[in-house]
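A single protein chain has been omitted from the complex, and every remaining protein chain is retained in its original position.
Letters A, B and C name the chains as they come in the text, with residue numbers starting at 1 for each one.
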Amino acid sequence: MIDFERELAASQADIGLVPRSAADAIAAGAARLSRDVELLGRAGRDAGNPVGPLVRALEEASGEDAARFVHFGATSQDVMDTAAMVVGRRAGGIIIGDLIGAAEFCARLADGHRHVVMVGRTLLQHALPTTFGLKAAGWLVGLTDAAANLSRVLTERLALQLGGAAGTAASLGPHAPAITARLGDRLGLRVPPMPWHTDRVRPAELAAALAIVAGTGSKVALDVILLGQSEVAEVLESSGAGHGVSSTMPHKHNAIDSVTAVAAARRAVGLSGIMMSAMSQEHERAAGAWHAEWQTLTELIRASGGVAAHVRSAMGSLTVDADRMYSNLMRTRGAIMSERVMLDLTPELGRTHARQLVGGAVRRALEEDRSLREVLDGEKEVTACRTSEQLDVLCDPVTYLGTSDQSIDNALAQYESYRASSGREA
Amino acid sequence: MIDFERELAASQADIGLVPRSAADAIAAGAARLSRDVELLGRAGRDAGNPVGPLVRALEEASGEDAARFVHFGATSQDVMDTAAMVVGRRAGGIIIGDLIGAAEFCARLADGHRHVVMVGRTLLQHALPTTFGLKAAGWLVGLTDAAANLSRVLTERLALQLGGAAGTAASLGPHAPAITARLGDRLGLRVPPMPWHTDRVRPAELAAALAIVAGTGSKVALDVILLGQSEVAEVLESSGAGHGVSSTMPHKHNAIDSVTAVAAARRAVGLSGIMMSAMSQEHERAAGAWHAEWQTLTELIRASGGVAAHVRSAMGSLTVDADRMYSNLMRTRGAIMSERVMLDLTPELGRTHARQLVGGAVRRALEEDRSLREVLDGEKEVTACRTSEQLDVLCDPVTYLGTSDQSIDNALAQYESYRASSGREA
Amino acid sequence: MIDFERELAASQADIGLVPRSAADAIAAGAARLSRDVELLGRAGRDAGNPVGPLVRALEEASGEDAARFVHFGATSQDVMDTAAMVVGRRAGGIIIGDLIGAAEFCARLADGHRHVVMVGRTLLQHALPTTFGLKAAGWLVGLTDAAANLSRVLTERLALQLGGAAGTAASLGPHAPAITARLGDRLGLRVPPMPWHTDRVRPAELAAALAIVAGTGSKVALDVILLGQSEVAEVLESSGAGHGVSSTMPHKHNAIDSVTAVAAARRAVGLSGIMMSAMSQEHERAAGAWHAEWQTLTELIRASGGVAAHVRSAMGSLTVDADRMYSNLMRTRGAIMSERVMLDLTPELGRTHARQLVGGAVRRALEEDRSLREVLDGEKEVTACRTSEQLDVLCDPVTYLGTSDQSIDNALAQYESYRASSGREA
Partner (left out) sequence: MIDFERELAASQADIGLVPRSAADAIAAGAARLSRDVELLGRAGRDAGNPVGPLVRALEEASGEDAARFVHFGATSQDVMDTAAMVVGRRAGGIIIGDLIGAAEFCARLADGHRHVVMVGRTLLQHALPTTFGLKAAGWLVGLTDAAANLSRVLTERLALQLGGAAGTAASLGPHAPAITARLGDRLGLRVPPMPWHTDRVRPAELAAALAIVAGTGSKVALDVILLGQSEVAEVLESSGAGHGVSSTMPHKHNAIDSVTAVAAARRAVGLSGIMMSAMSQEHERAAGAWHAEWQTLTELIRASGGVAAHVRSAMGSLTVDADRMYSNLMRTRGAIMSERVMLDLTPELGRTHARQLVGGAVRRALEEDRSLREVLDGEKEVTACRTSEQLDVLCDPVTYLGTSDQSIDNALAQYESYRASSGREA
């Protein structure tokens, strides 16, 4: 908000509407202004927003001569909305940094574990073989897409608000367009086609992008928590000494970063809903819906930012137990290969009979605690048309990984392309 | 879902994996398949989704020879997710048509009423003069931005899902990439870098875009309702005989399209929240969050589509009462010009004194039911530095409209550019 | 949280498990403990909650001998959940005080304005006559019901949490039930049938009751804003000097209390949704959903409390303009009496014909700017069966107020009964 007032005066000085000395005095006043947020908040109650008290404080700090040029021609909503956009851009940049940081770790996990086979789980049940590399590639695509979406909003959609009390900018006089252009430049915000007071598409797009960051991060965190369960133990989040440790239960390895990310994501999604439902704003300034956005956007930025930071930390500390992944995969003794065996036998046996035969074999294998491979050896219809070597291959998860390798390459390429375009180091 | 199965077989025939005759038989079966949704729904309960019963019905309808090529290598989630994307694209296209229709009406209102002055209202109180053209231009920008955002999602983000049970596409065999490319083409969907089973950024982006459509439309509708209040009566929504009429209260003019749009928008925003919170999905297929999306997305599309259609209808039928706008504007007898008089007197009187003097004049004018112009005539400090002609101008709302004209032009240009790029007729 | 630790030690001393001197030392330590919330928050990151750092600080503050009795047998969730319940009860009590304060003002408005006729508005259109007393009675019933519901939750549903790490209370030893009973007594909380770690019905009920407070308050505030619109001007919220005043637009009377209440209510409803969606908690302690509750409940209490306080302030300052209400009522020159005239003529003319005749008369009256009464004088079918005196009565809004008086009495009686049962002064 202080930046807005300082740069507004400077913009007006640029075109000669305000003496440069006054703009300088306002900048000096802004620099020494107290940041006592609670005081401003209390003082702003009667007017319904904190801009009046801030302007009065800035007038005082800027000295008598400059005072009348403070906040010249602006309205409270100009300050609040523009400040929200500036905060959104700054915080958004940090969040993107964390997302790229998390994505970079995922990229390394994906690339480095492309041959680490593990079980794919659907509805939390063993389904088919996959690789940990592919799982990490899936995380990577989600994080990259969420970051790219947020980047787009930050770059293309965050815009200056400057329209005066009713959006006509009449109080800014005939130079309003020139002031607007300069102020946009100075604050690094887009200049909108017109003041957007009660057109809330911009804040809503920001809120949605932040919620999507949270949702994506939450999926990654949830997977880490589930993979780290005592019975699964395929990954371990271990962000350093004391992290996730219980004083009375030393056997626990709590995935605290991931748990915190899940919690923050739940909050972010709900907070984003408040922003969305506040889009319906009356006439030239809303009677409540606008006011509901302020604290909500702040909390939403914190929550989504928390998700990104904690997921980055979790990804950076992840220990992967490839042996355990393999032993979990083999727990059902080959039953997870049933789909492949069925598909392979379908030409000879027909779909229905292949299903029945393999289904029966799987059930027998599980009941008798034998491997599917062994049971198939006793199935004459199977051995009649497949050699022992063929059956070995059919029952080997390592040979049934489909496009996982290409998918990893695609995900890495997409990430690298986004990262490069973002101009950031990994 | 049927389209998915038909085009999957056709894609597999394209590359020689499935006999063309089988693909044709499946297409023929698909054409005559019963659309008894309730039956499929009930039959799908045991498996947790309706794909199994649909596949069985299609197998039967396709004849014995083709049956085993139905749904070949696909998993339920491939069908459901791809179908959601196809439905999203089709329904999204209709919604964009309605948004452009509504925007076109707004454009005409903005252009045609750029000189119709009215009062701008903040917190539902008279604030400053504006024009109805500017108000309509604000609606136009909101609708255009929401449509452009949805267009972007439809074009760039809706993608095919084809990954088999665990996202490895192993069941599709070595030709999975070729099948995927062809199926994407046939269904008009993007081919993603990898299967996106539990990466829900895409459905979330669609949901967010639909919620933003609803939120924007709701703002327009709310303004219409407020402007049509019995005491305000500046616009009238009148979509034809019987519309908004009460049988026992013939004096009422209910803005039924706008009311319905507001109602649908409330639903859309809430439904979109369900989609957002469902992004956190376990491993390779979620245990509930995915299932929560299906009905929700359908309802969300209906609700947002309802908003767009009703706003279009409201905009198309809007009657604007320019005289009433002017008489409402003048209700406070010039008090709304106080900001301008203050700003104008500030150089001579200083900001603080100008505020006090004009504030006092306004209060007196309101108490004594006189015009601000009259009261200012009795203020010596004012008449000492402003001529009577100058005061006439200062108190005339028609001369205090700032950038409203340019804003309208900008809004029209932005809309026209989007519309042209969308390839649609207005 | 400090209260929990202090009273836990005291309860354990009550039954001889902990030396009384140790409990006293803990109480003394608690009294001088630093309340540096940010420090605790940061220190709690590694463990995922702030209880560990708090306990260590309390151990230190309690002295070497007492240290080992601090937090004895308790788990983090015992502290956090019980603290949430204690905070809920205390804050809830304040909120109920504000609700009763607001309700008391409504009761006076209802009773004092029972004969002040005004127009009832449906879909923001003039519908039928009503009284301001009845409108205030409607507010009163909403506030009373919301307060009674919250009271019920505070009294019957807020319960102690004490179960140790897995809800078995094994760490508390064989005296767990005795400790629980004493601790419940000391903290003024119910003793639940069993630890409720991941059974979140209690926090959900609290959240729902707070959301309902917010929703009800929001309805009242919205009515105040709408009634205070420049064109309506039937009520004025005026909470004292400087309240709702704009420095540059002195003609405005912003209903700042009501606007703030509407804003807070939007936040409260969204925050309550986060609490509701967090009910689904894993096993014996949730991996994120529980953590999402903490900050959310705090904010929800603040938001709902803000609604109650601002509605109380708005109600206490409300100025009612009965003349304006009457003149607004008469704006449609009797057209709002059409329902009654129709109903009255139905026996003679039949429902259909009565509707057509009166509908036509209303339309003519509005078009020709005459009163309905005048137009009816020219309708032979009407004058054939009704005398001039009868028509005067039929067209007089003051005689068509139905049960408004009895409704006010019922509302007052219900409020008084609740207030008396709450043991509070109005």
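The working rule: contacts are C-beta pairs under 8 Å (C-beta built on N, C-alpha and C of every residue); 3 or more make two chains touch, one makes a residue touch a chain.
Being a predicted model, the structure only gives us computed values, none of them experimental.
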Given that one chain is not shown, which residue among C:29, C:101 or C:129 touches it? C:129
Could you tell me which of B:123, B:189, B:249 or B:362 touches the chain that is not displayed? B:249
Pick out which of B:174, B:188 or B:288 touches the chain that's been left out of the picture. B:288
State which residues belonging to subunit C touch the missing partner chain. 48, 67-68, 73, 120-124, 127-130, 134-135, 137-139, 141-142, 145-146, 149, 164-172, 176-177, 192-202, 204-205, 208, 211-212, 214-216, 218-219, 222-223, 226, 262, 265-266, 269-270, 272-273, 276-277, 279-287, 339-340, 343, 346, 350-351, 400-404, 406-408, 410-411, 413-414
Contact footprint on subunit A, counting only the chain that is left out: 119, 121-128, 225-226, 228-232, 247-255, 259, 273, 277, 328, 331-332, 335-336, 338-339, 342, 355, 358-359, 362-363, 366
Touch rule applied to subunit B and the missing chain gives residues 45-48, 52, 165, 171, 221-222, 225, 240, 242-249, 254-256, 258-267, 269-271, 273-274, 277-278, 287-292, 295-296, 299
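FYI, only the chains that are shown with their structure count from here on.
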Ranking chain pairs by how many C-beta pairs touch, which one is first? A-B
With over half of the numbers shared counting as same, classify the subunit B/subunit C interface as same or different. same
When the centre of a chain is set as the mean of its C-alpha atoms, what distance in Å lies between subunit A and subunit C? 34
Multi-chain touching residues of subunit B, meaning two or more other chains, are 121-124, 127-128, 226, 273, 277, 339
